[in-house]
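Our next item is subunit A:
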Amino acid sequence: ATKFEFWYGLSGDLGERVQDVCKAFNASQADYEIVCVSQENYENNLQNTIAAFRANKQPTITQISDGGVVDLMLSGAFLPVRELMEQNGYEIQWDNYFSGIASYFANSKGEMLAMPFNSSTAMIYYNTDALKAVGFEGLPTTWEQVEDVARKMKEAGYDCPVGMDPAGTWQWWEQFMVIHNQPVATLGNGYGGLNAEVTFNQGKFVDQLTFYKRMFDEGLFVNKSKATGQTANEAFTAGDCQVTSTSIADHGSFAKQAAEGVHWEVAMLPIWEGTERQNSVVGGAALWTLKGKSEEEYKGAAAFYNFIATPEQALWWSTNTGYIPVTNSGFDSMKSSGFYDAAPYKGRELAIESLTYTPPGENSRGIRLGNFGAVRLEVAKAMQSVIFDGVDPQTALDEAAARSNEILRKFEQTYKGQQLP
Partner candidate 1 sequence: MSQISIRAVKKVYQKNEVIHGVDAEIEAGEFVVILGPSGCGKSTLLRMIAGLEEISGGEIAIGDRVVNKLEPRERGCAMVFQNYALYPHMTVRQNIGYSLKVAKMPKAAREERVMKVAKSVSLEPYLDRRPGELSGGQRQRVAMARAMVREPKVFLFDEPFSNLDAKLRVAMRAEVRNLHRSLGVTSVFVTHDQTEAMTLADRLIIMNSGVVEQIGKPSEVYHHPASRFVADFIGSPAMNLINGWFGEDGNFRHGKGGMIHLPAIAGHVTSRDVALGVRPESVRRVAAGTKGALPAVVDYIEELGAARLIYADTEGSRIVAVDNGTDALGTGMPVHFALAEADLHLFDNTTGRRIETRPGQHAANDQFATA
Partner candidate 2 sequence: MIERSPFFDALTYFAMLVGLVIVVLPFWIVIVAASQSLQEVSRVPISLLPSDQLWINLQEAWARADLGPKMVNSFIVAIGVTVGKITLAAMSAFAIVFFNFKARMICFWLIFITLMLPLEVRIVPTYSIAANALLPFQVILDTFGITWLVQQLSGIQIALNWNLLNSHAGLILPLVATATGTFLYRQFFMTIPDELAEASKMDGASAMEFFWDVLIPLSRTNMLALATIMFVGSWNSYLWPLLITTDRANFGTVVMQLKALIPNMNGTPDWNVTMAGALIIMLPPLLVVAFMQRWFVRGLISRDK
């Protein structure tokens, strides 16, 4: 059997699910053997993939998240998945994929560059007992309500109404921008070319950051992170924090890990009253096929892609993680089978609802910026410096924007003369 490697950026419970997929694939046929290696998280995986590629030791398949799409696009290091599948004689219904996914992971012609695998979006999770305790019916949908319940929870003696890691830019910044229809960058969030400039220091996010700061000062939001010894997710499942925001992907893990007596539900991210909700942007990652491997390995990769695209596999994956089904038909069939109607899967359909709330617009089809990981880090720093050190939000964001632009310019220079595909 031909062996080939697959590096992925998930760990913990989700990482084990990936291993399950790999085992299932290996068991399903005898021609190929996939070797799946966890690189802990998306950033590490990107970094290690680059190192390996430079050393000509790259895996055949690597899992790159939304943030790394442009890095891959210009790397010249990958084979577009569409070509790969065609060459190996697989028929894939590319237009069956979620438009959000397609707009993120496809080139400007709409040709899919990477195989969609684990897609998600950011959600907010509530401890329903705590909500009940403060007399809130249903789940909050606006930031006003969130503030309100948080304040009441505090008064009711909850130490940590909302757990938040200010380094979590994806849910607390990126998705906020998108659903509030705020541009992260010019040229349609960078889709228009490498010369885009960030603009997140203007508009609603300045107020939002001011809001976060106020919440922290009032003790309604509490810093929860690795550095404090307990992440926001842990604090939530342990019942220590009553609200948290994270990926829908964690829905499965929460169900397993929630401490006894902790009851919770998931909801779409809140918006400010008076704003029109825009669709949220797709998260998670897709599978990229790297250059420099043998035909046999590519055949194996194609077979693997085909395997995960089978309806049974897709169903298994979405069932056992919180990731959404990546195809329209997949979603439809799960929905019609009543999958989302009862616990423990109830609520996951809201992710799809969030993603499809409106048709993707200029500001909500995705973000196409080079070295976006570094930009995220700048924003994270801005958020932390506001929240921890009391820096003025506008100042902090201006600085982050200026630095982000430098990162983008450097990227542009590095790939001088190249175009986004």
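Here are a few things to note about the model shown:
One rule holds for everything that comes next: a residue touches a chain if its C-beta (ideal position, glycine included) is under 8 Å from a C-beta of that chain, and two chains touch if they have at least 3 such contacts; residues count from 1.
Per the selection procedure, all candidates are chains of the complex that A comes from, given by their letters.
Fair warning: this is a prediction, and the values are worked out from it, not measured in the lab.
Here subunit A touches just one chain among 1 or 2 in this complex, the one numbered 2.
Residues 7, 11-12, 37, 39, 48-49, 51-52, 54-57, 226, 229-231, 233-234, 237-238, 257 of subunit A are the ones touching candidate 2 in the complex.
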